[in-house]
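The complex appears here without one of its protein chains, the remainder shown in place.
Chain IDs A, B and C follow the sequence of writing; residue 1 opens each chain.
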Amino acid sequence: MVPFAWIILVSILLFALGAIALITRRNAVAALMGVELMLNAANLNFVAAWRYYYPDHLDAQVAVLLVITIAAAEAAVGLAIILNLYRRFGTVDLDQIRLMRG
Amino acid sequence: MFSLLWLAPTLPLAGFLILATVGARLPRRVNTALGVGSVGLAALVSLLLAAAWAAAPPGAYTQTLWTWLHVGTFAPGITFYLDPLALVMLLVVTGVGFLIHVYAAWYMQDDPSIRRFFAYMNLFVAMMVVLVLADNLPLLYLGWEGVGLCSYLLIGFWYREPGNVKAAMKAFLITRIGDTALIIGLFLLFAQLGTVQIQALLAAAPGLTPAAATWAAALLLGGAVGKSAQLPLQTWLPDAMAGPTPVSALIHAATMVTAGVYLIARMHGIFTQAPGVMTAVAVIGAVTMLMAACSALAQRDLKRVLAYSTMSQVGMMFMALGVGAWTAAIFHFMTHAFFKALLFLGAGVVIHALGGEQDVTKMGGLRKTLPGVYWALLIGALSLAGFPFVTAGFYSKDAILYLSWTAARGAPWLWALGWFTAFLTAVYAFRMIFLVFHGPAVQAHPVRDARVSVPLGILAVLSVIGGFVLLPRVLGGFAPFAAFLRPVLPEPPQRDGGIFEVVLLAASAVASLGGIGVAYLLFARRRTTSPDAGLARFWRQGWGFDALYDRLVVHPYLWLAQECRHDVVDAFYHGLADVCLMLNGWLSALQNGRVRWYAGALVAGAVLLLALLVWR
Amino acid sequence: MTWADLPALYPMLIPAATAVLLLLTLTVRRDARLAAGVAMAGFIAGLLALAASAAELSHPVTMLLTVDRFAVVFWGILLFAGLLVSVFAVGYFRTLREPREEFYLLWLLAVVGAMVMAASAHFAAFFLGLELLSVSLYVLIAYPRMQSRAVEAGVKYLILAGASSAFVLFGMALTYAATGTLTFAELFTHLTLFPGDVLLLGGVVMILVGVGFKLALVPFHFWTPDVYEGAPLPVTAAVATVSKGAAFALLTRLLLGVIQAQPGHSTLAVIFTLLALASMIVGNLLALAQGNLKRLLAYSSIANMGYALTAFIAGGDAARVAIPYFFAGYIVAVLAAFGVMTQLSTPEHELQEVEDYRGLAWRYPWSAALLTVALLSLAGIPLTAGFLGKFFVLTAGMAAGRWTLVVTLVLTSGLGLYYYLRVITALYQAPLEGEQPTPPPLHLPHRLSVLTGLALAVLAALLLLLGVYPSPVLHLLAWP
Partner (left out) sequence: MTNQTISIAIFFVLGVGFWMIALAVSYLARPSKPTKFKETSYECGIEPSGSAWYQVHVRYYIYALLFVLFDVEVAFLYPWAVIFRRIDGGQMLLFSELAIFVLILVFGLVYAWRKGALEWE
């Protein structure tokens, strides 16, 4: 079987990719996708830890289910807000949305 | 009888509350009566307490109203503690405070916001009384902060002038620096000794380690230095003249600036454990008194002369504290309260009579128009200058000068600085008198009002007779004041006096008379008003004898005037403020509104913490 | 879980059930006042249930939640804040054109989320509570959807809070990988047994990032001013009180024991110390020259969380008193400040700038007085709640010998006084000569509702009571 460390590495890479998307993408939807990617990186981690070390406990499985639903709710609400953002500002470019600063 | 003690702070506080809440619906006369009356009643209570004390001294009296909170050994109560030291302070604060209030009823009679004025003044007195009577550190700190807050409100009383607001802010913030030190010191004492009762602290003080004692004393000193406007936190005091004159009188004579002196005297048990800090107290006091006296010489604003004079006199008290002459310091505090209140109130009348003019060089010859005030101010100036044998100031100042040499901690050079300061004091006191009341007369409105003459009269009498409660040994050694305070404040160990005492007494008298003489030469005969004018005039006339004199006196005087006009220390605080604002600018620039940037910071912060984790 | 455990959860279940009830009510009848009434009734019923259940305490309810005295105290604070924010919202949203009923629904859910966080004993409960709170707040912040600033704030909070949640989750996954458990109790055991386990510590630190974000600790503070400024005022109050209170309660539950058990120079202690120092210094410096009152309070909240963290790092019994007391005082003061601002504002026209408040005392003396007391309390002037809160924090810090933190706290508080006083001075000044007179605070005829007046009076009383007579509250806080 693949060593556990590799899977951790992959999940960390996924997480980092999500974070990079968050920082570099100017599109609000893309930033949100970055966040989802980060959440799923954590999920991968959970499942791997369960599979490798603690196959008798169901904690991780439950946690993953929980996260999937919560992520869906978050995405739904997030998209609704971003839609409203487009209506107000006429753009979803995050760099152009800075009425407040200082 | 002593159970009346709680009324002393409560009456002014009640005055404040009534004025602040329902005062708006009451007529002005009622407001004034409330403001003056509450402090008057408090003064009456203090007198009753004093009478009761004289009849049967209880040693000390404690009154607990309620326990504020109780956490482990930390149990401060709203508890008042009365002992001889507190009684002296209480009498001065409420007594002089009352006279100032009476005067203020006249001074502020046309001000539209007299209600606000008396509300603040009453709160000020209440807080000062709380500070004086506090039985524990938190209560003391409450009074301390309250006094600071009230001074802020009163200095900025005429807030429509932006300059006044700035002065108020400066006073508040600079004293805050001291307060910060103070609260850390109080916490340190609590952490070390496990109690907040002041008496218990003093009893336990010998158990402190030298390091802890030094730190605690140094931090307390920091607080005292801020409130009492000593080096290096002195710069707020002259600017604090922005407030109405009764406020200046209250801050300078009876309350705020002497709080530091009281604090050190009250906590003397801690200070005696820290000899290094004691020396620091003496040196700070000595340097401040000299610097401030020089500055007072150079001022043209009448109130600023008095402000620097206060700083100088408080410096003298600090020097006394530093050599362990606790009683002498409190003695000088008392006489100073009398004559400085007198001087400020008199100066207020002068300024009023001249329609707001504060520049002494534009005054003169007021002796004729304001004879009563002339005599009052003259007595005040004599007392300030320490005119020998008849004024209170002479005895209190001599007590300090004498002990600054002969006390075990004293030193000749401290005495020398004190002596020279006493000389300068006489010079600037009479410079003021001569410039204001002598010479060519200027136009002024006479002032006749009982609310002025009665307080001035009482204070003038006190400025004279107030000194006869502690006479030097060579003059009979009649010293009920020292005997009264002895249970609280020990006498410093000192060398034997004898003939030496007579010499020092004579030297004090010489300083005073000499100073007055020099002032006469410089300001009464020739009216050396401003540096350049005096200089020009001097060379034009070219009197041979005076040339030498000028080289010795006028030149150093001009140089000092140049140096002292701007406080060097001020620059430091401005610099500190600038640094803070610069940092503020940088940090604000980071808040650029870009969400991607914020996300980057979030991730960077996380990476930073993780890196810390790996590398440790 | 058994049926017998249920009463302990009533204070939380009642608002949750009220939310469902409100949802149904909205399908039958749309009426903002009715919705507000239902929400307030829910909060009040929750508070009553809390009083009833306070007697039987301190046992875990399922593996997810622990209802102990700490939870009850924080639930009380959160429910109280929930009630007051709903009261403020009624007056504030009265001019809003869009439907305003859903506000109360979301607000109930947000408070329930916060309560779950404050009582959680398990990562699942933690994450569930966190997300319930966050997702509700996204919508609440962007609620006045015609206000560009509110929407901008909503998007900013959405993206950043989402990212911070991902950090929390990833941290949980790492700790799970390291320990095989999701309960706080076993995390504590593992952390004390293997204090050097990098995987475990990495997980804890990533959770900290998320919690630090909610608390707005430096360097996770960037969102605060923008969100405070853009969010409608009642929601700003909510973010400042409910969200932070819940996050701090959670932090205490999760790590106070660990910090106490570990030596003072352990990695975690160092990290916390750095966060606290940075927050106190940066927060106060940022607030120094700020002209917008909402942003100023945002920056001051950063500093305040640094103060609270000082007590947390100190640990010990003193901290167990200091943290709830500090938060009670802080939340009451913040609610009072935002309450006054809310009462003078509408979604379309908020009074935000300090300049808008110049001379407030001459028009609305009582409001100005309350705002003054609130700011003085935040500044930590004696006889106000804030003084005692800060005082307890300081004693805790000193008892633990955390001198760096204590001195920084005192020094930066001095800095803090400067900007609070700047606002207070403005309240009592008339406009300067030659300047344009500032517009009157409100374009609408202003009538304070009885309810709002009552709420503000209660806050004023609490501010002073907590400062003058703290014994009853201290008695309540005495740890079992």
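Note that in this section a residue touches a chain if its C-beta (ideal position, glycine included) is under 8 Å from a C-beta of that chain, and two chains touch if they have at least 3 such contacts.
Being a predicted model, the structure only gives us computed values, none of them experimental.
Check the whole complex and report which displayed chains the hidden chain contacts.
When the entire complex is considered, the left-out chain reaches A, C.
Going by the contact rule already stated, which one of C:8, C:26, C:83 or C:371 would touch the omitted chain in the full complex?
Missing-chain contact among the listed residues: C:26.
On chain A, what residues meet the omitted chain?
On the side of chain A, residues 1-2, 61-62, 65, 68-69, 72-73, 75-76, 79-80, 83 touch the unshown chain.
Which residues does chain C use to touch the chain missing from this display?
Looking at chain C, the ones touching the missing chain are residues 20, 23-24, 26-27.
Note that in this section only the chains that are shown with their structure count from here on.
Counting C-beta pairs in contact, does A-B beat B-C or the other way around?
Per the contact counts, B-C leads.
Please compute the C-alpha centroid of chain A, do the same for chain C, then give the distance between them in whole Å.
Distance between chain centres: 26 Å.
Could you tell me the distance, in whole angstrom, between the mean C-alpha positions of chain B and chain C?
Distance between chain centres, rounded to whole Å: 43 Å.
By the touch rule stated above, which residues of chain A touch at least two different other chains?
Each of 19, 22, 31, 94, 97-102 in chain A touches at least two other chains.
Using the touch definition from the top, which residues of chain B touch two or more other chains?
Residues 588, 591, 593, 595, 599, 603 of chain B each touch two or more of the other chains.
For chain B, which residues count as touching chain A in their complex?
Chain B reaches chain A through residues 588, 591-596, 599-600, 603.
Under the touch definition given earlier, write down the residues of chain C that touch chain A in their complex.
Residues 123-124, 127-128, 131, 134-135, 138-139, 142, 145-146, 148-149, 151-156, 158-159, 162-163, 165-167, 169-170, 172-174, 176-177, 180-182, 225-226, 229-230, 290, 292, 295.
Where on chain B does chain C make contact in their complex?
For this pair, the touching residues of chain B are 67-71, 74, 138, 141-142, 145-146, 149, 152, 156, 159-160, 162, 165, 169, 172-173, 176-177, 179-180, 183-184, 187-188, 190-191, 580-581, 583-585, 587-588, 590-591, 593, 595, 597-599, 601-606, 608-610, 612-614, 616.
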